[in-house]
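Worksheet: one structure, shown below.
Shown here: the complex without one of its protein chains, the others still in place.
Going by the order they are written in, the chains are A, B and C; count residues from 1 in each one.
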Amino acid sequence: MTGRDHRDLGGPTEKCGVVGVSLDERAAARPLYYALYALQHRGQESAGIVTHDGFQQHSHVEMGLVGDAFGEDDLDQLNGPVGIGHVRYPTAGSVNACCAQPFSVSFKSGSLGLSHNGNLVNADEIRDELAGLGHAFTSDGDTEVIAHDLARNLLEEDLVRAVKRTMSRIHGSYSLTIMHDDTVLGVRDPEGNRPLCIGEVDDGYLLASESAAIDVLDGELVRDVEPGELVILRPDGEGFDAYQLFDRENSAHCFFEHVYFARPDSTIDDQLVYDVRRDLGRALWAESGVDTDVVMPVPDSGRAFASGYADAAGEDGADVEFAEGLMKNRYVGRTFIMPTQDARERAVRLKLNPIKDIVQDRTVTLIDDSIVRGTTSTQLVQLMRDVGAEAVHVRIGAPPIVAPCYMGIDMASREELIAADRTTEEIGEEISADSLEYLSIESVAGALDQSRADLCLGCVTGEYPYDIDGETTDRDVERPTIGSEPAAADD
Amino acid sequence: MTGRDHRDLGGPTEKCGVVGVSLDERAAARPLYYALYALQHRGQESAGIVTHDGFQQHSHVEMGLVGDAFGEDDLDQLNGPVGIGHVRYPTAGSVNACCAQPFSVSFKSGSLGLSHNGNLVNADEIRDELAGLGHAFTSDGDTEVIAHDLARNLLEEDLVRAVKRTMSRIHGSYSLTIMHDDTVLGVRDPEGNRPLCIGEVDDGYLLASESAAIDVLDGELVRDVEPGELVILRPDGEGFDAYQLFDRENSAHCFFEHVYFARPDSTIDDQLVYDVRRDLGRALWAESGVDTDVVMPVPDSGRAFASGYADAAGEDGADVEFAEGLMKNRYVGRTFIMPTQDARERAVRLKLNPIKDIVQDRTVTLIDDSIVRGTTSTQLVQLMRDVGAEAVHVRIGAPPIVAPCYMGIDMASREELIAADRTTEEIGEEISADSLEYLSIESVAGALDQSRADLCLGCVTGEYPYDIDGETTDRDVERPTIGSEPAAADD
Amino acid sequence: MTGRDHRDLGGPTEKCGVVGVSLDERAAARPLYYALYALQHRGQESAGIVTHDGFQQHSHVEMGLVGDAFGEDDLDQLNGPVGIGHVRYPTAGSVNACCAQPFSVSFKSGSLGLSHNGNLVNADEIRDELAGLGHAFTSDGDTEVIAHDLARNLLEEDLVRAVKRTMSRIHGSYSLTIMHDDTVLGVRDPEGNRPLCIGEVDDGYLLASESAAIDVLDGELVRDVEPGELVILRPDGEGFDAYQLFDRENSAHCFFEHVYFARPDSTIDDQLVYDVRRDLGRALWAESGVDTDVVMPVPDSGRAFASGYADAAGEDGADVEFAEGLMKNRYVGRTFIMPTQDARERAVRLKLNPIKDIVQDRTVTLIDDSIVRGTTSTQLVQLMRDVGAEAVHVRIGAPPIVAPCYMGIDMASREELIAADRTTEEIGEEISADSLEYLSIESVAGALDQSRADLCLGCVTGEYPYDIDGETTDRDVERPTIGSEPAAADD
Partner (left out) sequence: MTGRDHRDLGGPTEKCGVVGVSLDERAAARPLYYALYALQHRGQESAGIVTHDGFQQHSHVEMGLVGDAFGEDDLDQLNGPVGIGHVRYPTAGSVNACCAQPFSVSFKSGSLGLSHNGNLVNADEIRDELAGLGHAFTSDGDTEVIAHDLARNLLEEDLVRAVKRTMSRIHGSYSLTIMHDDTVLGVRDPEGNRPLCIGEVDDGYLLASESAAIDVLDGELVRDVEPGELVILRPDGEGFDAYQLFDRENSAHCFFEHVYFARPDSTIDDQLVYDVRRDLGRALWAESGVDTDVVMPVPDSGRAFASGYADAAGEDGADVEFAEGLMKNRYVGRTFIMPTQDARERAVRLKLNPIKDIVQDRTVTLIDDSIVRGTTSTQLVQLMRDVGAEAVHVRIGAPPIVAPCYMGIDMASREELIAADRTTEEIGEEISADSLEYLSIESVAGALDQSRADLCLGCVTGEYPYDIDGETTDRDVERPTIGSEPAAADD
């Protein structure tokens, strides 16, 4: 239940997972492999691990799923008790092997490996500046820019100061795990846009995008890395040191991590994702509950929402049956041959099959987490009617997506977003639902137990917490200006 | 939600899906492809389609999943409006390409293609008999035996009589789709052990192991093929002819199709699988419900059971929360590298991760459909305790599996079955549960709305509806003796 | 220098190699692998080995080259000291995995494996006859027909008599290695069309299409299998027994084996192929030598011819330089992307590059073994002129190919053969040579030290030693009639 494959169904695409580990003596490769495996939902394009044995780096990066990218031999040659890993779905940079991560470079005083989750908004400026100093780049990815900048700073400063200087120059969304020679560190951008957490295992510590990666190693979640914080894992798995390098008044957590991207069993910024989703479902009933014969999740992503919604309905005394009336074919793969054009709209049925007995002659409420282009929703509503539903209501556990994401999530272009220029009522008509309701931003903030000012709501408001060319900046929140970065914590 | 991958988790293995179609003009290849796709849960080892264009057969059979086995070009060359298909997981015969199906042969008066789901108990005798007549076999599979026998009978008789004669000779479990030249037919063994149903689409008719294969073609389920019945699809999609060739007093439906193998959205022998599973869950509460803080399905197969169980508990006024406390990693693949030996028992966590917040300091009831070897159950109970469960109760929606299946399901050998020589109490201790209860056979028969005498209960009673060397025959039910087959319906 | 890749250059295609081995204790798999490797030039489509360990057969057959078809693991599982092998290029039957060999069947009294080189002319009749007895066939290949016929005969007779009966029924070209349970045998058709020889190694004996396969095992060539002879290898590598089952007045050896197919380092029917080719070259000079500045082989197949031609010229006092003026690119592979249509005729240059310094302003004689379609010859003559040749003479070490081969060699259809309806002079004009001469049939027979009546000359005379529908039978030689086979040696 780690999120349906939205690439197939037209939803937003998941984006990149990072991990870093420092152990006592045990080789880091296998723990990194299992951790990446637990983060596979965050990126399926490529997988990579870079370790260090005290003398040199070892690297293995390949296109494909974790299970396909690594063989026993590959893991065996990745020597050393420290390392970082990455699973990738492309954010910026071209989609090919050269951009798979971790990205490794050697420079004057050593080696650097970087794993990046997020998206910079000023990568081009930094790149131009470095190019002016003679730097040559092999890719057009953000990660190489960060690597070059950090390498240059390390010529003159110690590790903490060099990281701080680089963080003061780059602007945007980033959670990074970095290996400098055999030291593993983690950094979260000052707005804390993407998640990053610290875990403890028997013989060491790790950093990971989500706590589920700690769980599979039988470890304990220590805490989230704070926005603007640098965490350096000590050698031999002997703990970690933390440096609060930047301290902003407001953060800009991506609420969509909770709604959609993250695994339900991960705890992000102190909140269990599964609980948040059930609470969102409960709030959805409270805001716009409708009495129907049956409440039905769109699997797998709508399940927790629907469960909370149905529970709340039951508590209110509504006689609502919760049923799994849409069955998912778990063998949907990349190489599936689509029906010819005229039958394309039936394609959804190959992936989600309605159970006639549950739907026929009944009123139905479909619960999902989001609507992006609207194609899937339209097809699902039609499917319900095809098998005899009397009425079909749709309830969405998040606000309408009205604008693109520039922070690392490839939702769709503004033109493709069904909500970009339609009212909720118009969308409901477009997807032919008897009624459609979204959840309010206030309820989202409430379920997340966060102030609205601490969330990145760009995709549902069109106002962003970062300066983005051609887009409106979120004026309700005071944010520092790029280039005139003064707000570093003292050092 | 079509059944978890029991190969990974130690459960019984799914077995073979068959399909056959006769259309008006449209090429049969794509409909067969989508139908196989919907039956993928019944077999992942190989996939094949054989069509006929009126002049000759076209065949494409390959190892692997449906999506991998066929490309556009492959489908394009499979000409003709009639055809049969197969997805396979090995039952009898060696596991290699030579046994992938449909199995095709040419003989004196034409060609034959066969897709087989089931397992014969007298294949060796028939094979020896045919060998004595000079037949040479290229595989050691049941299907080649049926093909040779049918081909030989077709030298002397018309199609219906030839099929009847072959059916009177072979003994065991079989649902077959057959293509004789360009005629497609379907046969279900006289005991109706494996499912087979008839569907109607806009421009023709089809036969399939499960009705979900009809759904993806936007078709309607017409009815099940009856035990002992032969159904011949007319050319040009113009309907079908049915022949009740054998008429037994009792059938021997596999109850495990409903409990585990079939898709929840399939209707088998007039019953929706999802409803049966929820009813089994309700009966489980009625028989052995226990008050706990939370009821938790083992995903994906335990979900419908747990939902029925929790509903029934709620109706009884029990204050039981239903929660998805075990999260499944949907990227578990074939090439996954297992941890080294000493960490092997933790492997389950890579696939099923417990949510600590839901479990900690609470009493938990885990609901699953079956226990085979007990390894997974032991690991899951331990996982619950690891994350702080106060008590862990286990409830299983089927009776204990005490004996192997000879009808085509590769559960395990008797030595491996945890229930083969243990009482329920002993099993509960073995898996370290605070309590363990199975469902009674009576409740299974009740939920299936079938007489106990009409079910194959071999795996839960050790008494089989077929004569199997070294095993006890089910004496409560009168069954015909192999070899002295008199009970054919008149012809 | 085992023959150029005529598939690329438009020449006849090589056809199938067979091998069989019986050793004392050593596993047969690796010796078979190396032997097939030495026979790779006879077939590149598929490779297979079947062994027997005294209890059961082990088989591994795959598409592709020997080196690609087998891994260490594959060889390790092929247990047992006896086995047979095959490399294949398709003769009859469709080109796909189902027809790869050895072909294995089990029948009443045991198992059979067959490797076949050749082509039957009455396979369809035998197949129909067996089908009438109820046999069902999985392929349309000759080999399955032979296997079924032999299996049937083995029901009633001992091995020698059963083989003899099958040989009296099938008609055409065949060299077979057969494994009946764990007995390996070899058979050569009564006309001895395809080669087969016996070799001895330290710990056993083997049968192979060519003696080069014996060489790579450090063995000694014992002798050729005689036309119509059956050779049974004794168990434990303890020698062999020979049975002269058929004894014809005339054989029908394929002269093209010597001219083109076989390796130069093989000895076939008592003659070293390399020597034969040099003698053919000498005869070519004697018949139609022309004084030129330089004599040049078309590599690799023309090299031995050119060497003999130049030697004979030198002995005659002609001032002729022998030079390798055409350089072959040995990396020509299957996946090479051809130039677009208008540049197609230049494609030969990617494979054979002329050395300008050797050709420019000189008269040149190109020596090759055969001309099939004439495309390559035309391109080569043009290439010579492009780099400045004053005159280009072409000499061919075999007679013109005027008719197709029905004995297992896929030369081309009659329409495609440039010599089918042209005089030598017309062909010379067609390929734009200053002169063109072929070798006479008499010289071929002379170089082979065989009577013309003992050769199959179908492709150069249009008269065949077998009854072929629509073709003329070679009336100069008395041949037995199919179906009324009386000429078996006494048994």
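Rule of thumb we're sticking to: a residue touches a chain if its C-beta (ideal position, glycine included) is under 8 Å from a C-beta of that chain, and two chains touch if they have at least 3 such contacts.
Fair warning: this is a prediction, and the values are worked out from it, not measured in the lab.
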item: Shown chains touched by the chain that is not drawn here; value: A, C
item: Residue touching the undisplayed chain, where the options are C:45, C:215, C:454 or C:474; value: C:215
item: Touch criterion as defined above, residue of C:313, C:358, C:384 or C:447 at the omitted chain; value: C:358
item: Residue of C:88, C:116, C:164 or C:263 in touch with the missing chain, whole complex considered; value: C:263
item: Residue among A:152, A:373 or A:393 that touches the chain left out of view; value: A:152
item: Absent-chain contact - pick from C:30, C:161, C:385 or C:414; value: C:30
item: Residues from chain C at the interface with the omitted partner, ascending; value: 1-2, 30, 33-34, 37-38, 40-41, 44, 65-68, 70-72, 75, 212, 215-216, 218, 263-265, 267, 272, 274-275, 299-300, 303-304, 307, 314, 322-324, 327-331, 333-337, 339-340, 346, 349-350, 353-355, 357-358, 386
item: On chain A, residues whose C-beta touches the chain left out of the figure; value: 97, 103-108, 112, 128, 130-138, 140, 147-148, 151-152, 155
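The rule is simple: only the chains that are shown with their structure count from here on.
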item: Where chain B and chain C overlap in contact partners, by chain label; value: none
item: Maximum centroid distance from chain C, chain identifier (CA atoms); value: A
item: Centre-of-Cα separation between chain C and chain B, whole angstrom; value: 50
item: For chain A paired with chain B, centre-to-centre distance based on mean C-alpha positions, whole Å; value: 38
item: Whole-Å separation of chain centres (CA-atom averages), chain A against chain C; value: 62
item: Shared-contact residues (touching 2 or more other chains) in chain C; value: none
